[in-house]
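The structure is given below, and queries will be raised subsequently.
Of the protein chains in this complex, one is absent; all others appear in place.
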Amino acid sequence: MNTLEESTVLDTKVLEMNMGPQHPSTHGVLRVKLKLDGEKVVDAECIIGYLHRGIEKISENRSYIECVPYYDRTDYIAAVANVYGFLLGVEKMMGIEVPERGRYIRIMMVEFNRIASHLLWLATHAIDIGAMTVFLYCFREREEILKLFEALFGARLTTHAFRVGGLWKDLPPGFEQAAHKFLDEFPARVDEYEQLLTHNRIWLARTKGIGVISGKEAIQWGLTGPPLRGSGVDYDLRKARPYGGYEEFEFDVPLGENGDTYDRYVARIEEMRQSRLIIQQVLKRLPGGPVRGKAPKIVKPPAGEYYSGTESPRGELGYYIVSDGSAQPFRVKIRPPTFIGLQALRRLVKGHLMADVIAIIGTLDIVLGEVDR
Amino acid sequence: MIENLIIYFLIPFIKIGAIVLILSGAIAYLTLLERKLIAHIQVRLGPMRVGWHGLLQPIADGLKFVLKEDIVPSKADALIFTLAPMISLIPAFVVFSVVPFGPPGMFEGLLRGILSRFLESASVERIVSNPIASGGFVTDINIAVLFVLSVSSVGILGVILGGWASNSKYPLLGALRSSAQMVSYEVAMGFAIISVLLYAGSLSLVEIVQQQQAGGWWYFFIQPVAFFLLLVCGMAETNRLPFDLPEAETELVGGFHTEYSGFRFSLFFLAEYANMITVSALAVTLFWGGWLPPFPNVPWLGFLGIIPPVAWFLIKVFLILYLFIWVRGTLPRFRFDQLMNYGWKVFLPIALGHVILYAAILAI
Amino acid sequence: MELIFFYILAGILVTFSILTVTAPNPIRSAVYLISALLSMAGLFFLLEAEFVGAVQVLVYVGGIMVLFLFVIMLVNVREMETQRRASRHWKTAVVLGVVLSSELIFLVVRGADIFSTEGIGSNLIVEAQTRNTESVGSLLYSTYLLPFEIASILLLVAMVGAVVLTMKEK
Amino acid sequence: MNRFVPQMFTEWGTVDLNYSALLPEIILSLTGIMIMLVIPFVPTARHVSLGYPALAGIAVAFLSLVATRATWDQRGEAFFYGMVFQDPFALFLKVLFLFATAALVLIAMNYLDQEDRAQGEFYALLLFATVGMCLMAASADLIMTFLGLEILSISTYVLAGLKERERKSNESAIKYFLLGAFSTAFMLYGIAFVYGATGSTQYLIIAKVIPTSESEPFLLLLALGLMLVGFGFKIALAPFHIWAPDVYEGAPLPVTALLAVGSKAAALVALVRILFQALPALSPEWQVLLWMSAVLTMSIGNIAALTQTNIKRMLAYSSIAHAGYLLLGLTAHNELGTQGILYYLVAYALMTMGAFAVVQIVGGRDEQYIQIEDYRGLGYRHPFLSVTLSVFLISLAGIPATAGFMGKFFLFAAALESELYGLVFLAILASAIGIYYYLKVIVLMYMGDFQEETGTLITIPLSLRIVIAIMVLGTIYLGILPGTLLHLASEAVNF
Partner (left out) sequence: MIPVTHYLALAAILFVIGTCGVILQRNVLTMFMCIELMLNAVNLTFITFSRFLNQLDGQIFVLFVMTVAAAEAAVGLALIVILSRRADSLDVDQANTMKW
């Protein structure tokens, strides 16, 4: 992997280059100003804000219930998980209890969402590095999950999944069978991806030793989620500060060792498998009863501040909600995991080649909707 | 006089015309083949709308390219920008003038049949006995291999100049990459070919095939390593995955042709696929016995002769093209420095060692 | 017939050579030079030196000129496009060029008379030119064996030199 | 299977592959390759010590010459299909080049140490350059001369550009390269016409063919002119000398010494072989050309040296002037002239190399003390350096009892023998001018008012001290007792 010195043999002046905001591999409208020495990255500056919609400010002028659909649109890849985090906070402030069936179904859908999100990540990451076929394979599986979403929520992407106090309605008939069918097939499919990638020499050459960050440094940069765990730090909110009933399920938190792109890749692949296990446990133990608890028509939390942190597919997603006792939040501050994670990009890409920038952006799994809000 | 005119002008022109037409068609349908194959590898259907299973898709694409607006970026070097696609396309076609599609004397019967209506039999015989007239190739020159190598090296310039003339950073990087890449892999490729030449003792492609016939073995069975070297280097030379760095769409947007659109883009596109066919044809000729059936001298395999030589040639070319497409559907892309490392530190030593080994075997 | 080819090739050659010399920026020069080199290869074919002709294309166009283009792009010539050309000299250059070439041509044409006498070099006649490549090869590995080996040292020196020069400080 | 057996396999029985004629070249090349192979395994701090294997290689090459000494008398016969000679002339020059390179390696070691540069390739390139020089000295064919010259030139292009941190070095390397390549084209064009006129490039055949052709040798005259232009550039003869001062100034000091001694000597002896062995029939023509060039070279070199303030530049012009003296021997075209050239080359190598060695030591890191002014009072600060430098400068000036005087004496004598009175008169005039600027430095060293300590403490490695001492002794010895060397030279001149 120490080929960088050689590749700098024939270079001259620093070339400044704009990657994005319209570029196939910046996953939206990220713009990176690269300073290149030949093909080696000397410096990288992220320029964000092209997708800024002021969601936090809009929230201040909406009632708590009206806010929810906006959070579908921050991280649109993991809309379910985003809404979930906000609602957990609101319910905690109001002291609303969600019935057990509701809680279980919520966890199931969030984990489905995690799988779907990781599939999308794998698809784009693979095609960034040039493996076209994995892209479409991943979309095939994601499609199944989106169909489940459609059956339950009536929408595929911006699902407006949950309501204060639980779900809008119970599972539709046939949902469980469909879910079981998907879960049974899924491991073989993941093996298929791994066949194409995990032991592929080119893939290893492109990901091992790229964008290495130690656990300590990862914490300092505020990385969370798979990028943190890829560096070997055992920190998963579902285990560290269980919420919403996660403590009732058994699952492992996959960890990497070297903190490189490959480890983050392996961690995410393994996380998909673990999510599947959680869903299977949920389906096995799914109790009867209502899916929605008692909740007032107008949500007026008592004045105060509350922080709700959940483990979204991308890392720690935090909602810091300030209430002044009215029906509208006084302030909602979102802690988007990849907004924080993106700042490490400069540190990660320095000294690598231009092609690695693509791999590293991919490995951070950014969603610009979330970064810019 | 009239005989010479027929031998050296009329027949070659007909052949060239046929090759240009057939090749253009082949390229067009190669793109469709690629799209369909990759689609099926990726569990989807590919083009389905235009014609039965998308059979007319290439024509529609061609029309679209031709009818699109012709854009030259305002800061581009217009002259070179215009020339570059042609520079890369023309050599790709020129190479085929020395590729033997069939054995010498392939058109003997046909020619005799047509010409005997117009000419007296003596001159007909003179024409028919001339290999340039009756052979399954446009011409057979005694430096054909060198010719192929040198002409295809001209094609590289198109890529480089196109990248430079666009006056844009992504194309420039693409051009830089391609110049380094193609020069590096050309060396290993040359050595892979040299080990064949050691055995064949000729630079003429026709003679190389004839030598394989005389030996009874395709050179593939004697020098499989050289074949794979040629194939890998060929992939690199034609910018195919996993070596498609000059155009790596996810890194360099479109590489050297980022700024190209419409007709000019289609020329680059054609050139890439024409080069694929060239490499396949070269590999077939050098290693897979060109127009020969497998094991041409084994008597009980004689029934394979039912299939005409040209068909053998085309089948083999198709198989190699299939391999190209298959690889594209399977592998990720190298990084630039890794690519150079492989070229210089893996393929070149292997190729050198291979040549030395086989030269030693021959000398003993 | 041959003469027509010669004049066409010569015309192209001279035109592109002049363009090479007068082009406004190096990349244009390179493109013109490439064209000139290609037509030069054509002349080699005309002179029945097909092996050298093919090598000319392979080495010059496929190797040296690619290297030139690579370096031109590397040093980013476009920024220097506005540089002045030494136009104040061009009249002198034309005069000089015409005088020099006519002088040279005169000497050459006078000197080439010896070829009509056909006596020189006939002691070294080589076999028929039909197998040009093979003859060149065997000559290279017999009479010119030593220069051939020396050339390899030359290339080694050049390679080492180029790498040493461009390597950054350790 | 039809096996392709090249003809060479069948012909090898009769090949005159006389490897003993190429022993030093082979050994030096192998040493150079070995040095480059071990470079990656040598820690950067110890790159300087790679000079020792280089020295060892030179020693082995020298021993190989000594061992095969008996075979080096095959006059008028060329080996490897008429490509190289194995005659005393080649032996003499090869020994000279080997010694010069050994001294250069020592200077280079000091240089790399001072500049703190980790460039083991320096030695390898020096060795390759020597290979080129040796080939030129032994060459029996224009193509060999050309290839040897190119090996030498390309190594020196690289060496001249090795100080990549410094703009001066870059510029001088580029200039040297462009003009070098330019002159190569001229030389090649000349070779082409020689080939066209005679049908061969081997010296012996050319010499045989020329007298037989009756018509006026237009092509050969053209060839002669073009080749003289080419060699003129390489030897830095006026009017093709303009590159020399810049390049000498900009290049690293060991490289300057190489250019001044090695390149010049090698190109000169190659020219000697071409003119005397291949084109003696054209001697009236080239004598005129060389006469003019000699006059120009001597006067320009000496006069321009007068105004220099930089000692490297001054030595550059002085070396141009010395090339002019050497041309006397060529112009004379007699046996004494060739002897004189050989003798003078040895003397010139000793004194120039010695002077550059001292300049290198005094110059210090990044060549800070390179102005002539910096030598003010050196006599008090460092007697060893100043005494030795004085000897070298006196010898360069051609004052009696030094090698430089004897060398000039032989050259002038040869010219007189060929009745070139005017030329000798001008040469004496030019050397009289030369005395002034050489003595200026000596005067400055001893009589300049001694100021406070400007230079840093100068330390000289023992090895270099010994080398300089040997050079001084050699200079004086050759000046007083020229007999031995003259005898060797007279044996060497019979081609």
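Letters A, B, C and D mark the chains as written, and numbering starts fresh at 1 in each.
Just so we're on the same page, a residue touches a chain if its C-beta (ideal position, glycine included) is under 8 Å from a C-beta of that chain, and two chains touch if they have at least 3 such contacts.
As the structure is a computational prediction, the values presented were derived from the model and not from experiment.
Looking at D:I26, D:V42 or D:A181, the residue that reaches the missing chain in the full complex is D:A181.
Screening D:I143, D:L253 or D:A492 for touch with the missing chain picks out D:I143.
The set of chain C residues touching the chain not shown comprises 2-3, 6, 10, 13-14, 17-18, 20-23, 25-26, 29-30, 33, 36-37, 40, 43-44, 46-49, 51-52, 55-56, 59-60, 63-64, 67-68, 70-72, 74-75, 77, 80, 83-86, 89-90, 93-94, 96-97, 100-101, 104-105, 108-109, 112, 115, 120-122, 124-126, 132, 135-136, 139-140, 143-144, 147, 151, 154-155, 157-159, 161-162, 165-166. The set of chain D residues touching the chain not shown comprises 143, 146-147, 150, 154, 157-158, 161, 164, 167-168, 170-175, 177-178, 181-182, 184-185, 188-189, 191-193, 195-196, 199-201, 242, 245-246, 249-250.
In this text, only the chains that are shown with their structure count from here on.
Remark: among chain pairs B-C and C-D, C-D carries the greater number of C-beta contacts. For this pair, chain A with chain C, the centres built from the Cα atoms lie 61 Å apart. With centres set at the average Cα position, the gap from chain B to chain C is 28 Å.
Separating the centre of chain C from that of chain D, both taken as means of CA atoms, is a distance of 30 Å. The set of chain C residues that touch two or more partner chains comprises 74. Chain C contributes residues 27-28, 31, 34, 38, 50-51, 54-55, 57-58, 61-63, 65-67, 69-70, 72-74, 78, 130-133 to its touches with chain B in the complex.
Of all the residues in chain C, the ones that touch chain D in their complex are 104, 107-108, 110-114, 117, 119-121, 123-124, 137-138, 141-147, 150-151, 153-154, 156-158, 160-162, 164-165, 169-170.
Residues 3-4, 6-7, 15, 17-18, 23-25, 39, 126-133, 135-137, 140, 196-197, 200, 202-203, 205-206, 353-356, 358 of chain A are the ones touching chain B in the complex.
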